[in-house]
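Missing here is one protein chain; the remaining ones are kept as they sit in the complex.
Now for subunit A:
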Amino acid sequence: MDKQSFDVVIVGAGPGGYVTAIRSAQLGLKTAVVEANHLGGICLNWGCIPTKALLRSAEIYHYMNHADAYGLSAGKPGYDLEKIVSRSRGVAKQLNGGVGHLLKKNKVPVFDGWGKLAGGSAGARKVTVEKDGKVFAELTAKNVILATGARARQLPGLEVDGETVWSYREAMVPKAMPKSLIVVGSGAIGIEFASFYRTFGAEVTVVEVMDRVLPVEDAEISKMAEKAFKKQGMNIITGATVKGLKKDGKSVTASVEKGGKVTEITAEKLISAVGIVGNVENIGLEGTKIKVDRTHVEINEWCETGEAGIYAIGDLAGPPWLAHKAEHEGVICIEKIAGVKDVHPLDTGRIPGCTYCHPQVASVGLSEQAAKDKGYDVKVGRFSFVGNGKAIALGEPEGLIKTVFDAKTGELLGAHMIGAEVTELIQGYSVGMTLETTEAELMHTVFPHPTLSEMLHESVLDAYGRVIHM
C-alpha cells in the first residue's frame, strides 16, 4: 500500500480539480490529484471542448452551403461524419495530454484511481485510492477538495440505452447521421446538439418543459433564438413534457404532452439533456458532517463543507454548472487555505454563460425580468447587428446586444447577446461588471472600428438615449 502525506488532496481532475491543483502547487502546497477516468474531466473530454470541435465543423459546413452569398463556389459540399468525430476526439486528446503535462510541470502527482474519503480527523484526513477493486494508496491530507463533478440526469422513462436514447456521451460520437432526432431539454447542452445535427440535415424536434428555449437566458433572447432555430427548420415544442417512450429497435416514439394534449413524435434517435446530478455517491460522504442537498454538496462561501478542512467545488457544489465557475471556486478555495490576502468569495451574479449554437448566445448578470423582480428601476439598451458595419461585412446581420442598467446608480446589472461571435464578446461586459463600472466608463471606453465589439458600446449608449447607428 502506497502511503503518502500532502497538504492538499484533490479528488477529481476536471477543470475545477486540475486548475486548483496547479494554483495549489504555485502557492507552495504539497498537492496531489486523484482521478478515476481522464484528466480534464467531462468538460475537456466529453463536454465543452469536443462539442466546440463538432460545432466548428458544422459552422464551416454552414458557410460552405452559403458560399455563393460570399461570391464563392466550391461544388456541392459534403461531409465525412467519422472524420468530424475523429477530429473532435483528437482535440480532446491533445488537451487531455496538455493537462497531464501541466500537472507534471507543477510537480503534482496524479493517482490514477477512485478517490474516496476514508476517515481521519481535521488536519489529517484520509483519502483512499482504488483501482480494479483494490485500494492501492492511502493519502493523508491536511485539506481535501472534492471536485468529482456531475453526470447527466436520468429521467424515469427516458433512461439512456446508448442505442436509440442517447446522452451527451453517445451524441458526441455518432456513427451515422440520424435522419431524425428528438432533443429533450433546451438548455445549453440540448440546444448545441440540436444545432449540430440540424446543420448536417437531421430533422430535429426540441421538447422543452419551460415556456421558452434556453430558459435561463433573458426572455427576449430566448424568443429571438427560437425564431432563428425555427427558420433553420427545427421543430420547437415548449411548455411540453415527454410522458413516455416506445422503442422498436430502429426508432423511438415519444409521447409529448402539451397543454393536456398528447402528440406522438417518432425519430431515429432521442437525446436526453434534462440537466445534471452531482457525483456524490461512493466518495465517502456517509457518516460525515458533510450535507448533501439534491445531489449537491452544501458549502460555505469559501467552499468548505460541514467538515473542517474538506471542501467541495464545481458541479458537485451546485449551480451554475460551468467549468469557469469550478475553476474560480477552486482558486478561491485554495487561496483561502493558503492564507492569501485579498481573497473574496465568488460572486455568482457575475459568471458569464455561453451557448455555442447557431446563432450563438451569451449572457452575464441579471436578465431584464430578474432585475425588475429584484426591485431595480432599469434602463435597457438594445443594439441590433444590422446596425454594425462589421456584422454586415461578415454576412451576419442578425443578432442583438442587450444591456440592463440600474437607473439609479448606473450599475451594469446584466448583458444578453445573440448573434455571431457573441461568446467572444461577453467578456467585455464581465470585466466591466467586475470593475464595477457605470454607464459613464463604458461610454468613455474607445471600442475599435470596425468590430462587432462596437455594438457593446452602442447598446450602452442606447440605454441612455444616445445610440448613434440606429
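To be clear about the criterion, contacts are C-beta pairs under 8 Å (C-beta built on N, C-alpha and C of every residue); 3 or more make two chains touch, one makes a residue touch a chain; residues count from 1.
Methods note: contacts and distances are computed from a predicted model.
Trainee: Tell me the UniProt name of the left-out chain, picking from "Acetyltransferase component of pyruvate dehydrogenase complex", "ABC transporter ATP-binding protein YtrE", "Fe-S cluster assembly protein SufD" or "ABC-type spermidine/putrescine transport system permease subunit I".
Mentor: "Acetyltransferase component of pyruvate dehydrogenase complex"
Trainee: Which listed residue (A:N65, A:T409 or A:Q427) would be found touching the missing chain in the intact complex?
Mentor: Of all options in A:N65, A:T409 or A:Q427, contact with the hidden chain holds for A:T409.
Trainee: Based on the whole complex, identify which of A:V262, A:A440 or A:I468 touches the chain you can't see.
Mentor: Per the contact definition at the top, the residue touching the missing chain is A:A440.
Trainee: Pick out the residues on subunit A that sit against the missing chain.
Mentor: These residues of subunit A touch the chain that is not shown: 342, 344, 408-411, 435-438, 440-441.
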